[in-house]
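Missing here: one protein chain of the complex. Every other protein chain is in place.
Moving on, here comes chain A:
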């Protein structure tokens, strides 16, 4: 059986973006650049529905 690993790779990429956004948000907080904190926090939250969407799209791909 040949399976598609596109979903796995995409989700790995989403997780990488998550890590980057978290790191950026926390660091900007300590640098007191609060607009950036809000920006990255929102990005991080938006990534979650994207991950769910990718999951449902790729779940049944054979």
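As a convention for this text, a contact is a pair of C-beta atoms (placed from the backbone, for glycine too) under 8 Å apart; a residue touches a chain by one contact, two chains touch by 3 or more; residues count from 1.
Keep in mind that, in the parts below, contacts and distances are computed from a predicted model.
Entry comment: the absent subunit's protein name, as recorded by UniProt, is "2Fe-2S ferredoxin", drawn from "2Fe-2S ferredoxin", "Assimilatory nitrite reductase (NAD(P)H) small subunit", "NADH-quinone oxidoreductase" or "Formate dehydrogenase gamma subunit".
Residue positions on chain A in contact with the hidden chain: 3, 5, 7-8, 11-12, 14-15, 18-19, 21-22, 25-26, 28-35, 37-38, 40-42, 44-45, 47-48, 50-52, 54-55, 58-59, in rising order.
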